[in-house]
Each structure stands twice: as structure tokens, then as C-alpha cells.
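Take a look at this one; I'll ask things after.
With one protein chain held back, the other chains of the complex are shown just where they sit.
And now, chain A:
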Amino acid sequence: MQKMMTLISNVLRGSVSRNAASVVVSSRSYADFTPEATFDIKKVDLHRLEEGPPLTSTLTREDGLKYYRTMQTIRRMELKADQLYKQKIIRGFCHLYDGQEACAVGIEGGITLSDHLITAYRAHGYTLTRGGTVREIMAELTGRREGIAKGKGGSMHMYTKNFYGGNGIVGAQVPLGAGVALACKYLGTDQLCVSLYGDGAANQGQIFETYNMASLWKLPIIFICENNQYGMGTSVERASASTEYYKRGDFIPGLRVDGMDVLCVREATKFAADHCRSGKGPILMELQTYRYHGHSMSDPGVSYRTREEIQEVRSKSDPISMLKDRMLSNNMASVEELKEIDIEVRKEIEDAAQFATTDPEPPLDDLCSHIYANEKSFEVRGATPWTKLTSHS
């Protein structure tokens, strides 16, 4: 009888929560949940470091729910972008981040919004963790006037405070990030800059030039290589003579971290941030991660890797599942609570997608604007000598 009652109340509870989307319905009070728990995390491989980040990570319920929500938001946002792209509502380049969520969320967990971050073109996740909203990100992907860059930038050129994009040229963002770090040091703040690049970019000469100058000048920069095993269609073994990306900085201390575990990423980032802030100069982190999608929407992603491989990572190492399992098995959240978050996220994404498809495109008056900053309006030549357009700052 007791079992029957629990079953029925569970079912009822489930249907109630579906209808009252903004209310978390749970018969258990929050006092029932574990407020924080400590987890063992994978040991990190070290290069030129005596000790590394701790082997355990303490997660609060609050942080856990926050990470879960953010990772789920990124996941759903990217899947929605996939859908919109296939409907030809998003066009051009679209490089999706699903699978790699623990990197963006874990990194942000180890720094603050007053620190700086720059990445390459697989940037939607970072635009979100750095303070962008799903609405303005999606509207940028669909090229609308309320997009985060007013429709002028697109997928690869989204900016927000202390976030310098979104950069289309492979590797170029790394010296840019070192420049931001130089500014942090110059201005005497204790801020740092996180400069991300992929396994493909890791062989770029300008990155080695940056390692050199960052070390010489002890810039507060965390170099992070997001190694998702493939640079477009080329596996790491076919591109790099050394695939130990965390050692490629040579004289720069390095860490190789499990990039599918948000807690691993967070602890490593905290460790790296402490290193920088103590004036020791740059440090390099390699995050071993995986992307479920192909390189971009024009790449099915299965000509250079097997579906079995993708499926295996999904079932064994999915970052969101890993966090969810940890929280549930330690009584840090309930199944219903997490489902509630899923529903809220889904709604947020739907609303954003709806907005992104109905918001009008940028006005033609905006075509020539934003050429120069702080400048009087001036004439811009159009496609013909008779087409005189105006540029506003």
C-alpha cells in the first residue's frame, strides 16, 4: 500500500510539474538535500610542475545546480542551432560545442567575470558563460538586429564584456589573449586572461611566438588547448608530431586534464589562476574533450571517426550525465528537480529560437556603420558610383 501511494504521488507530482513550469514541485524540502559533497577527481598529468591541483573537489548543491543548468543550456542551444541550420535559418559557418560543455563551464567556475577570456570559432558556449544570453546568441546566429553583434558578426564574432570573441582565423586569438594579459599586468590589476585554442591550432607558429613572449614578460595568461581529438577532419596523430599538447609550451608548466569532468576542469583552472595571480607567469592546460558534432554544420563528422566512437563517448563520458549522476547519487538534487531545470532550459531555448526567427533583420541603414569609432558620419562608396551610403560610428 505504501509503495502504491509513493508511485501514485510520484506520477501526480510529475504531471503537476509539467503544467506549472516555473514552480519546482517537490515533496522533499531542500533541507533533505546534501548541501555539499566532495568527489574524487582524476589525477592530472603534470609538466614542469612539482604539484598539481587537488585530487578531490568539493561541490556545493548550489554550484552543482548552476553548472548543470548552464551545461544543459549550452547543450540545448547548440542542438537548436543544428536544427535551425538544417532549416536554413542559420547560414554560413556554425561550429557546435555539444560534448565540450564541461570545459566552458568548468573554466568559468575557476575564474571570475572580471577576468578575461578569448577563444576561437567554436564560441557559442563561451559567449554564454561570459555573460551573453541565449536570446542574443541565437539572434546573432540568425542574423537579426537584436543579435549580440547586431547581426554584423555571426557565429564566429560574438563579443561581450571581458570576452574578445569568437575569432575566425585559427591561432590568431592566442597572441591577442596575451595582449589582453599584458594590459592586465600593465594596468596593475590582478586579472588574468584565458586564451583558448584547439588541437589543430596548437601547431600554429604564432602560438609558439606567444609562449615565448608570455614567458619572457611573465604575462598573467592561462593557455588552454581544448583537445577534442580532431582538427576538422584530421586526427591529432596525423597533425602533430607530439600530441602531448600540455608539454608543447616547453618552458611553460603544463597540466593535462579530463575535459569531460566539470570539476576536474574547475580545479585545474583554479590552480592555474593561482599560478598566474602569484606573478609566476603563464601556464598551459590541455583539456581532453570531445565534440559530438562534426567540425561544423557542413561536416557530418563520421568520415574520419566512427559512429561507435561517438556513441561510446556519449554513453561513458558525457559531461552533463556525469554531473547528474554525481549529484543524484549523493542526494544533492532530485530527479524531478533536474527534470524541472531541463524543462525550463528547453523553454528558454524555444523562446529564444522563436525570437531569433521573428526578430527583423538589421536595417539597411546599418550596413556601413561601425567602420570607425568616435568619428563623424561619412560617406561610403556603394556598389556603384551613384550609390552613396553613410557610415555612423
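The rule is simple: a residue touches a chain if its C-beta (ideal position, glycine included) is under 8 Å from a C-beta of that chain, and two chains touch if they have at least 3 such contacts; residues count from 1.
By definition in this document, contacts and distances are computed from a predicted model.
S.K.: Of the candidate names "Pyruvate dehydrogenase E1 component subunit beta", "Centromere protein L", "WD repeat-containing protein 41" or "Phospholipid-transporting ATPase", which one corresponds to the UniProt protein name of the undepicted chain?
M.R.: Not shown, but named in UniProt as "Pyruvate dehydrogenase E1 component subunit beta".
S.K.: Touching the left-out chain: which of A:I41, A:M77, A:A120 or A:V174?
M.R.: A:V174
S.K.: Out of A:H47, A:H116 or A:H275, point to the residue that touches the absent chain in the complete complex.
M.R.: A:H116
S.K.: Even though one chain is hidden, which residues of chain A still touch it in the full complex?
M.R.: 116, 118, 149-153, 157, 159-160, 164-165, 167-169, 172, 174-184, 186-187, 193, 205-206, 209-210, 212-213, 216-217, 366, 369-375, 378, 380, 385, 393
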